[in-house]
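Sharing a structure with you now.
Excluded from the complex is one protein chain; the other protein chains are retained at their positions.
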Amino acid sequence: MTIDASRGPQAAPPELVQLLTPEGERVEHPDYPLELTQDEVRGLYRDLTLVRRFDLEAVALQRQGELGIWASLLGQEAAQIGSGRALTDTDMAFPTYREHGVAWCRGVDPVKLLGLFRGVNHGGWDPAEHNFHLYTIVIGSQTLHAVGYAMGVQRDDAEAATIVYFGDGATSQGDVNEAFIWASVFNAPVVFFCQNNQWAISEPLEKQTRIPLYRRASGFGFPGVRVDGNDVLACLAVTRQALANARDGQGPTLIEAYTYRMGAHTTTDDPTRYRVASELEAWKLKDPIERLKAYMFKNRLADQEFFDAIDSEADTLARDMRKRCLEMPDPDPMAIFDHVYRDRHLLLEEERDQFAAYLSTFEGEGR
Amino acid sequence: MTIDASRGPQAAPPELVQLLTPEGERVEHPDYPLELTQDEVRGLYRDLTLVRRFDLEAVALQRQGELGIWASLLGQEAAQIGSGRALTDTDMAFPTYREHGVAWCRGVDPVKLLGLFRGVNHGGWDPAEHNFHLYTIVIGSQTLHAVGYAMGVQRDDAEAATIVYFGDGATSQGDVNEAFIWASVFNAPVVFFCQNNQWAISEPLEKQTRIPLYRRASGFGFPGVRVDGNDVLACLAVTRQALANARDGQGPTLIEAYTYRMGAHTTTDDPTRYRVASELEAWKLKDPIERLKAYMFKNRLADQEFFDAIDSEADTLARDMRKRCLEMPDPDPMAIFDHVYRDRHLLLEEERDQFAAYLSTFEGEGR
Amino acid sequence: MTTLSLSKAINEGLRKALEDDPKVLVMGEDVGKLGGVFRVTDGLQKDFGEDRVIDTPLAESGIIGTAIGLALRGYRPVCEIQFDGFVFPAADQIITQLAKMPLRSLGAIKLPVVVRIPCGGGIGAVEHHSESPEAYFTHTGGLRVVACSNPADAYTMIQQAIRSDDPVIFFEPKRRYWDKADVDVEAPGLPLEAAKVVREGRDVTMLAYGPMVKTCLEAAIAAEEDGRSLEVIDLRSLNPLDTATITGSVRRTGRCVVVHEAPVFNGFGAELAARITESCFYHLEAPVLRVGGFSTPYPPSRLEEHYLPDLDRVLDTVDRSLAF
Partner (left out) sequence: MTTLSLSKAINEGLRKALEDDPKVLVMGEDVGKLGGVFRVTDGLQKDFGEDRVIDTPLAESGIIGTAIGLALRGYRPVCEIQFDGFVFPAADQIITQLAKMPLRSLGAIKLPVVVRIPCGGGIGAVEHHSESPEAYFTHTGGLRVVACSNPADAYTMIQQAIRSDDPVIFFEPKRRYWDKADVDVEAPGLPLEAAKVVREGRDVTMLAYGPMVKTCLEAAIAAEEDGRSLEVIDLRSLNPLDTATITGSVRRTGRCVVVHEAPVFNGFGAELAARITESCFYHLEAPVLRVGGFSTPYPPSRLEEHYLPDLDRVLDTVDRSLAF
C-alpha cells in the first residue's frame, strides 16, 4: 500500500509552500511573493495570540462546566488567521465547528461562538452580517453550501470569492467530493480550504487517503496546493492568490493547510488513547506563534513591550469573554418553537399553545 | 472553463489505448501486448454479435409492450464483452442496469435479464451462481458494494478481483467517490470500469467533469487509464491487466472506456431532443462489430460462412428469447410478501394473511 | 380558463414564477434541454437561459446542498428530484441542513427552497420509480410538505411553494401528470396549507392526497350507487395539517378512512389516525382505518395493482369501517 510517508515532523514535505521556517527565517517562494508592512505583521501576531487565548479560555470554561463541549483550534491558528485575513469584506466564508480564528477575522464577537457550545442555541449569529456562515457540524455538508453560494455570486456578476473550511477527515465524505465536481463543472469562485490537522478524532490521515490531500484536486481538474499550515505568512499568501483567482473567473482551488491538532479533538476526547506524545513534541517545535515571534524579534518588527501589550490585551479579552459567557441567559422554554418556520405554521402553534398551558400548571413551582 | 475538447469523433484522444483502429487495423500498444488465437477472436465476434442481437430483440419486445422499458447497450458491446471476457470465474462483477453484455460473459441466461424490465421481478438471479451481481438502478450505489466485496476477498486471502461498472454520469455521485477512497485506503482488489458513453440521459459529459474522467483516479492515488471502448481487443487487454494487478495486491484501477450510447437512454427516452444526428453518424464509423469484422476479414480469421453462421445463431437466440419472454408468467399476487425477510416477521405475516383473505372474497370473479 | 394537464400546469406555474421573480431558479438532472423526464420543465431553459434553468451533475445531495447555498445568496431554487426513489442520497442535506438551518440561525436565514418530487406508482416502472416517501419528511420539523392532486391546484400550489420563505417538499402524483382539467390562471386559489373538501358526504370521511384523491373520488361515486355517501378531503398540505377541516368532517360522519400509496406501517396515515382519534374520540363510531401499501419494498410493476389501493380495496375498507 502506498502511504504518504511525509507525516514525520522533521522533513517539510517537498511540495509544502513555506514563507517562514519553524525557526522564524523568512524564505521566498517563487509563486507566492508577499510584502507586508510592519503593522500588518504585528496585526497577524495579535490575531494569533488573541484567538489562542480566547480558545484556551473556552477550554477552561468547559472544564468548569460553563460550556458543554469545546473544539479547540490549538495549533491551527496560523491556518485560520492566514486564510481569514486573506478575505475581503465581500468574500464569504463557510466554517466547520473549529474556525474560531476565522470568525475572529470576520469580526464575529467571540462570545457569540460560545452559544452553541454552551447549549443555549445552535449557532445564532447572522451569517450575512459578517459574511461568515454558521458553524456546521455534519462533516462536509457546508462544502456544497459554499459552492451553491459561489454559483449565486456568479449569477450576481459580483466580484467576490467564497471560501469553505473542512478537515482531513471530511475529504472522505461524498458531499465534499460532489462539491469538488460542482465547483469544477460550474467553474465556481470558491476556495476549498482543508486544514489537514493529521487527525479525524482518533483516525490518522492514512485512514482517509493514501496520497497527499492537495492532490485530490487534480482528479477534478483544478489546482491543489499544500501550504505550511503553521506558517501564517504562507497561509495568507496562498489563500490570497486562490481567492484572487476565484474572483478573476479562474474557478476553484484546493488548499491543504498542513498542520496539527495540538489538543484533543474536543474537550470530551482523550487523545492519549490513540497517539504518541513524541508526535506532539515534534509539532510543538513548529508552533505558529513562536515562529512569528522569532521572526519579529530577529527583524526588530516588535519589541518586548509590544508582546507584553498583546498579552495583556489577550487577558482582557479572556476576562471579558468569561464574564459575558457566565451572563449568557438560558433561553426561555418557549424558544423551542421559535424560528423553525418563517410563515405561520398551525401545527407548531398548536404544540406551542399546549406546551404553554402545560407549563402554566407549574406556575409558582419554579419550573 | 477548461473543457475536455476531445469529444469530436475523428481524433482519438492521445491518451486513448487502442489495439484495433476503426478501420480494423491491428496496432500495438507498448503497455498492453495481446496475443489471441483465432478461436478467441472468433469468440469475441460471436459475443458481440449475439449480445447486439439480443439487445435489439429486447428493444422490439418493449415496443410491442412485452417489456415495460429497456436500456439498450447498443454501441457499448466492445466495452462490455472486452471487459467481461477478461474476468476469470472467481472474479466478481457488479453491473448497472445496462451490462447485458457482461451478463452474457458471466453465463447469465439472457431471459433472466428481462424479468426486471418486464416487471415480474426486481432482478431475481443468484449473484453467487455466476459471480455477477444484481442490476443496480440507484446510480453509483454498487461501487461501494463492490469495494466491500473486494475487502471481503482480501480477508479471505482469495485470488480474485472485483469489477464494478458505472457510467460517466455516475462519477458525480458521492458514493462513487467514497468508493474510490475506500478502495485506495484499503488497497482493495477492485477495478472501476466506467463506460463513458458521453451521455447521462440528456446531459453531455461536460455536465459531470471538465477533464477526462480517467484522470479522476489520480486524485485518489491509483492509476487511471482511458481505453477505446469500441475496441474489444483493447478493452480486453486493459481490463485483464487491471484485474491481474488487483489480484496481485496492487490495488484498484479506474478504466474509462471511451464509447458512445448509440441508442436512446432507455426506450422511453427521445434523444433527438438533445443531441445532433451528426454525432451519431460520426460514431457509427467506429462501430465495435464492424471494426472487428474488418480485421478478421483482412487477416482471414474467418470467412463469410462463419459470419453467416453467427448471424443465424443470433436469430435463433433472439427467437428463443422472445418465446421464453412471452411465456414468463406474471407473479402470484402473494409474492409481494416473499423474500422481504428471511427470518419470520409477524407484521408481514399478518399483512399477508389479511391480503389473502381479502383476495379470497373475489374468488370466482377472476381477479 | 385554459385546459391543462397536471404536468403542464406545473410547467406554467414554474414559468410564471420565473417571470415574476428573477431570483427563482430551476435546477436538477435533465431539467434543461430535455425539459425533464416528464417534461415538467419543458421549454424553460430555452426561455430563461442556462443560468436560471440549470442542468446539474448527477448527484442529489449536490443538488440540494448547492440549492441551499444559492438560497443563502438570495435565490429561490426549485429543485427537481427525478424520481421519488432518488431522494435518499439527498436525505442528509434535506433533513440535517435544509430543515434545520433557519432555526440554527435564530431566524437570520431563510431558505426558500422547493424540492419537487414526482411520486407514487401506477405507471409500470422499474424499482425506485414508484415510491411514496412523504412520511420521511412529514416527520422532519422545519419542512413544509405538500402534495397536489389536480392541474388547478398544481398551478397555484407550485407558485405558493416558491413564494414561501420556508423549505417546501412538493409532491407531484406522477401517474396523474397527464390528467387534464380546466385551470383558471387568475384564481388566487386556497392557501397552501388548506385542505379541500372535494366531495361532500355523510357516512365516512375519506382522507387522501396526491394520486389517491382521484381514486377516492371514484370510490365515492361507486359507493353512492350502493347508497353510501362518502366525503372526500384532499389534504393538499401534510405538514402543517389543516386539522379544522378534517376534524369538522370526521365529527360529522363519525367514520374516517385514510388512503395513501405508501406503506401503512408508520406511514402518514398513522399520524392522521392517531391525531383524529385523539381529537374526535367521542365522535368516532369506528377506528380510523388505513388503506395503503404493504410493509414491503414496492413490488415489481406486474404486481403493483395489488399493492396500490384501488377502488375495491378502498371500498372494502369503507365496508369495514361501516361494519363497526
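Details
By letter and in written order, the chains are A, B and C; residue numbering begins at 1 in each of them.
Everything that follows uses one rule, which is that a contact is a pair of C-beta atoms (placed from the backbone, for glycine too) under 8 Å apart; a residue touches a chain by one contact, two chains touch by 3 or more.
These numbers were taken from a predicted model, which means no experiment stands behind them.
Every shown chain touched by the omitted chain in the complete complex is listed here: A, B, C. In the complete complex, the hidden chain is touched by one of A:E15, A:D126, A:E290 or A:E351, namely A:E351. For the chain left out of this panel, the touching residue among A:D157, A:D330 or A:E363 is A:D330. Note that of C:I63, C:V113 or C:A135, the residue touching the chain absent from this view is C:A135. Remark: the residues of subunit C touching the chain excluded from display are 61, 85, 88-89, 91-92, 95-96, 99-100, 103-104, 127-128, 135-136, 138-139, 141-142, 239, 262-263, 265-271, 273-275, 277-278, 281, 286-290, 294-297, 324. Within the entire complex, the positions of subunit A that touch the omitted partner chain are 68-69, 97, 115-122, 137-139, 169-170, 172-175, 200-203, 207-208, 268-269, 273-274, 330-331, 333, 335-337, 340, 347-348, 351, 355, 358, 361-362, 367. Annotation for subunit B: contacts to the undisplayed chain at residues 121-129, 133-134, 136, 138, 141, 143-156, 174-175, 178-179, 181-182, 185, 338-343, 345-348, 350.
Basically, only the chains that are shown with their structure count from here on.
For the pair subunit B and subunit C, the distance between mean C-alpha positions equals 36 Å. A separation of 44 Å divides the Cα centre of subunit A from that of subunit B. Subunit A has residues 174-175, 178, 181, 185 in contact with two or more other chains. Multi-chain contact residues, meaning those touching two or more other chains, occur in subunit C at positions 56-57, 59, 61-62, 89.
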